[in-house]
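Here you go, one structure.
Now for chain A:
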Amino acid sequence: MYQKFDVVIVGSGGAGLMAAMQLPNASVAVLTKVYPTRSHTGAAQGGVAAALGNQEEDHWKWHMYDTVKGGDYLVDQPAAEILTREAIDAVYELEHRGLPFNRTDDGRIDQRRFGGHTRNFGEGPVRRSCYAADRTGHMILQTMYQNAIKNEVRFFNEFLVLDLLINDGQACGVVALEIKTGEIHTFHAKTILFATGGYGRAWRVTSNAFACMGDGMSIAYRRGIPLQDMEMYQFHPTGIYKVGVLLSEAARGEGAKLLNGKGEYFMERYMPVLKDLAPRDIVSRCIVQEIKDGNGIDGKDYVYLDVRHLGAKKIAEKLPDITDFARNYLGVEPITEPVPIQPTAHYAMGGIPTDVDARVVIDSQWTPMPGFYAAGEVACVSVHGANRLGTNSLVDLIVFGRRAGKHMAKFIQETDFVPLPASHEEYSREYIDHLYSSTGGESAAHIRSELQNEMIENVFVERHDKGMRHALDQIAGLQEAYKNVQLQDKGKRFNTELVEAVELGFLLDCAEATIHGALARTESRGAHFRLDYQKRDDANWLKHTLAYRGTKAHDVRLDYKDVILIDDPIFKPKERKY
Partner candidate 1 sequence: MYKGQSGMWSWLLHRITGLGILLFLFIHIVDVSMLGFGPEVYNQSVTLFDYWIVRLLSLALVGAVLYHAFNGIRIMAIDFWRKGSRYQRVMFWIVLAATIIVFIPMAYVIMVPAFHWLTQAPHTTAGR
Partner candidate 2 sequence: MNVLIRIKRYDPERDAKPYWDEFRVEADPIDRLLDALNTIKWTMDGTLTFRRSCAHGVCGSDAMRINGRNRLACKVLMRDVGNKVTIEPMLGYAVIKDLVVDMDRFFDKYRSIKPFLITYDNEPGTERLQSPAQRERYDEGTKCILCGACTGSCPSIWGNPDWVGPASIVNAHRFIFDSRDQGAAERLQLLSHKDGVWRCRTIFNCADACPRGIPVTDLIEQVKRAVVYGGPEEA
């Protein structure tokens, strides 16, 4: 089927819906492979950072400083300025649209501490994270969906986008599979926004939903658009042991502490000022270090998160969901017992490169592709650099989602539809037909689990050349195997086996780009920590990686572009200490 809209938004998480809210007068279609309220944004617990100063003095510039420093100076500083300045207004907009923030006694939005957020350029923790209990992301998603209903946005639920259509260098549509019927649809549009989220499912232990398969990144990558800084992948320190389900940093924001096998609150040793509230890359590394030093619980590969001293009342009031998870998935009662945790794959700092208006840029010269936008976790504006601060992702969604929406509103006024390229559905149809007809005997589930194991072995918190080469060889093999994936379910109707197989293809692409970026970057920076190059190397590596897809896993082409700094001594790259 063929349909035509001014704007097609792929993804109904925070970023996609925030953009949709800016387009009340355009014909907008939102395509999403899950029902909108099931998007992964709903899992975010902790909060959304903005220097409102409701609890104590705060300034956006302090926030910007923390963002830049937290990102280990791989952040494009003008973008960070926009992020932190506009965060304030964006949070008020959310409140006006109904978001039920927790409140201070005088009725303002309540704020709490979060990792890496400091007052006065690093002096000590500051209350900056605006929150709604421990389900801020859920509330953002609900509020935005509610407003989309108010604005009568057209949703295409359970549509899996397969391909981006480009004609003459300009994006002009997408092809999607309607999961319920198995039909292929073409959506012709003046502008397209990708807001498809991350790819945490590439690792075995992850906080991410099953749906986080890197779809958007891979689709762009297959169409010749580079992926930026994919080696920068965040591992959150406190995932529930084995399951990976996240125990939000909000717990530590409220005072929870990490405890090792010797009964020691070890973060005090590593980071005397911020302690447990140091940025995530650092805390994750400290945990891995403790485990390597034999300080894991019973010598095993996990440590404890301890909330007991907070008291039953505070735990119930401020951290209800988290307590629930611990009880449910571990059978642990956090009020009386410490909770077993380990680092878990969490967030892609990298993604489709964009400028500050969320326009996708396709080379190191910042050349935009007209009509194509990306926002949210799928995009890399680069405000998170080498490591994202907690609560900065939701800010990213609302600030750059909003900018994307506003810019698209302008763009559709000024431009006309570009015709669709010839035989535009061919690629998608062939892809799907191949999966249906293949008799190669390979199982997608098996390939996926091999990939996830390999990534957690060799492309995790600590990396080194040998391991990553091994991983790359493995992935090359898995990509070959992928060509022979065979389905048991040959039906058209709601074929989730087909969907999973398509998604696996996306995931393999993202893993490939991640490893290439990581192998080449011979330094340690933020979340990218190499045992064989333990120091940061600004002279050679203060630059963004751009990975272009080749024909095989081994022949990815890398290019680089400079990090944009602003002329202010405060933001000059220096060693990162907390």
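Operating definition for what follows: a contact is a pair of C-beta atoms (placed from the backbone, for glycine too) under 8 Å apart; a residue touches a chain by one contact, two chains touch by 3 or more; residues count from 1.
Selection rule: all candidates are chains of the complex that A comes from, given by their letters.
This is a predicted model, so every value here is computed, not measured.
Novice: Which candidate among 1 or 2 is in contact with chain A in the complex shown?
Specialist: So the candidate in touch with chain A would be 2.
Novice: Applying the document's contact rule, which stretches of chain A touch candidate 2 when the two form their complex?
Specialist: Chain A residues touching candidate 2: 34-35, 37-40, 42-43, 52, 91-92, 95-98, 100-109, 132-133, 135, 138-139, 142, 146-147, 149-150, 157, 180, 209-211, 243, 245, 321, 324-325, 328-331, 443, 445-446, 449, 487-489, 491-497.
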